[in-house]
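The complex is shown incomplete by one protein chain, all other protein chains being positioned as in the whole.
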Amino acid sequence: MSGTSTPESAATGGEVVEVGKPAATTPGGADQDQVVISVDGVDKTYVVRTRAGRLRRTKREVEAVAGVSFTVRAGEMVGYLGPNGAGKSTTIKMITGILTPTAGRVEVLGLTPTVDRAVLTRQIGVVFGQRSQLWWDLPLGDSFELLHYLYRTERDRHEHNLAEFVARLDLGSLLERPVRQLSLGQRMRGELTAALLHDPALVVLDEPTIGLDVVSKFAVRDFLSEVNAERGTTVLLTTHDLDDVEQLCERMLIIDHGQVLLDGRVDAFKAEHGTERTLVVDLERAAPPLTLTAATVTAVEGPRQWVRFDRRTTTAAEVIQEVVSREPIRDLTIEEPQIEELIRRIYSARPEPGV
Amino acid sequence: MAESPPVRQWRHEFVLIRRLIKARIRSDWQYRVSFIALMTSQAAFTALEFVTLLLILRLVPTIGGWTGAEVAMLYGLSALSFGVADMLFGSVERLSTYVQQGEFDRVLLRPVSPLLQLVALEFELRRAGKMVPPMLVLGWAVANVEIGWTPARALLLVAAVVSGSVIYAALWILSASVSFWAVASKEAANAFTYGGQFANEYPLHLYRNWIRVVLGWAIPLAFVAYVPVQSLLDAANPLGLPSWLVFTVPLVAAGTLASALTVWRTGIRHYQSTGS
Partner (left out) sequence: MRLWWEVGVRSFRRASTYRLATASGVFTNTIFGYLRASILVFVAGAGGAAIGMTGEELVTFAFVSQGFLMIIGAFGDPELADRIRSGDVVIDLYRPADVQLWWMANWFGRAAFQLLARGLPPVVLGAMAFDLAWPDPWWHWPVFALSVLVASTLGFAIRFCANLSAFWLLDNRGVDQMVTLLMSFFAGLLLPITLFPAWLARVASLLPFASMVQLPVELYLGRHEGAAIVWVLTQQLLWLVALLGLGRALLVAATRRVVIQGG
């Protein structure tokens, strides 16, 4: 599943764009070839009954997921992106054993999720951004204690992990407080702890940073990075927050309308598709849009002009030189493209799905 | 992770369930006044049903040929079995709320049986209130019936309570399972759980044919109280029950529980294929 890709045109026709090679080795010594998640040709079709008129009901088949395939190996940190309704939650539910696929195969840690549920659930940890697995009215510490019994972890191991996570996530003062009194950020740190206490091989997070303040977001990201680096825990993360993906994941998957659009390394993706830069120049005085050879002015606002250029054809230095030669400048900054923008381009490059 | 031997596994699960229940009780105890008020009202409801029975006894010489003590034992046995089952398994009915609010997924993500989770997580100690009035009534009835109590008869009574509780527990599980297919129909199941229990407080032969068949035999509620009491006290037998029928009670209980668990498991598989 390696190899260089062709540019955006490969994203047309429903083909999966693959970018870059997967990680060569994983820290923690886990066998990098060990497949943790294997999703193979998976479909999920729902039958939706809607009311048509006063009394009748029609059945409609909704394809939440169609022909999705991907593999996640041990120690990887994968970001799973897509708009609402794209099929992210459905895929996650199939991976965690809540839902059975209509077609295709899902295998996690060598087990079939819905069949081997009891065994699998002990080896994975799941964090839902909006739903809590903690006991609402009880102190946070009590929830952790109950989880020790729930997952049948060894006492020593549980204590060790608990101490470490509590220290790392600064939960010491919160252990006595009922969960319902915690702020969202505090609760999320508790959820992370709860998901990892039993040393799962795989952690699945569904929108973990949603609604969090900046400090908490950083805490969550740092923690996940450390856990992945030190313990080799495989992480699958669905999110809308592209900073999460940029900061945290080496690999990303984009799903839309139930199909995988893109599967590859984050940095390679940015390198391939993120070759454009925008120079934001503040001129000494307002001027009409500059005419430049290797760059184009995309916007003008008073003395400020946005100059876009492609890194493959020219360098920032050359563009600055040319600008300065035309007009004296007062200040400048360079903007990198957001992943958001890049993804939007991939969406728009796709043909519309057939009716 | 090495698989534990079955015994150690059960012991661990038992400890877990006990802890979850304790956690739940602690949680409820935070709202002490409410807890006591609700427990009292549970007891009061059950007591009122007996009061109704007493008021009727004022107006008629016997209920379907059954004397006051016999009817009291009928009420005591059926309501006590129901109370025990309700306390232990009644919280399973919360499944409908879990499914409607998408909370059941969480349950599936834990390495413990979903049934035990619902039982433990939603355990409501206040349901125990339902056991108090029937216990008192049963005690009174035992002291005041005309038969002589032998060890065999006492054993039969105890077996009846246990079997009755098992049958009601199975009914709770069955009625909760409805939520896996049509969560909005949950209330219809109440006709069989609460309705069945209400019907059971009066001699079965009072009811018309089809009610008797549905709520007495098809759903084997007759085996909870009517059959044991009729046999034990040799009460009027207009339905012509054979004398050996009472010995099938434990079997019926086991069979009903097995069926209920099968339906429950099928329900979970259905939930997994259709999602919430």
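Should a chain be cited, it is by its letter among A and B, assigned in written order, with residues numbered from 1 in that chain.
Here is the rule we go by: a contact is a pair of C-beta atoms (placed from the backbone, for glycine too) under 8 Å apart; a residue touches a chain by one contact, two chains touch by 3 or more.
Treat the numbers as computed from the prediction; the structure is a model and nothing was measured.
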Chains in view that touch the one left out, judged over the entire complex: B
Among A:Arg60, A:Arg105, A:Arg157 or A:Arg180, the residue in touch with the chain that has been omitted: A:Arg180
Residue in contact with the excluded chain [from B:Tyr31, B:Trp149, B:Trp217 or B:Phe247]: B:Tyr31
Contacting the left-out chain in the complete assembly, out of B:Val15, B:Ala188 or B:Leu251: B:Ala188
Chain not shown: contacting residue from B:Ala23, B:Val107, B:Ala199 or B:Val229: B:Ala199
Contacting the left-out chain in the complete assembly, out of B:Ile56, B:Ala218 or B:Leu251: B:Ile56
Contact set of chain B toward the excluded chain (per top definition): 31, 33-34, 36-38, 40-41, 44-45, 48-49, 51-52, 55-56, 58-64, 182, 184-191, 194-195, 198-199, 202, 206-208, 211
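Keep this in mind: only the chains that are shown with their structure count from here on.
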Between chain A and chain B, centroid-to-centroid distance (C-alpha), Å: 48
Residues of chain B defined as touching chain A within the complex: 1, 4, 12, 15-16, 19-20, 23, 26-27, 30, 102-103, 105-106, 108-113, 269, 272-275
Residues on chain A engaged by chain B in the complex (per definition of touch): 46-47, 90, 93, 96-100, 114, 117-119, 121-123, 126, 128, 131, 133, 135-138, 142, 145-146, 149-152
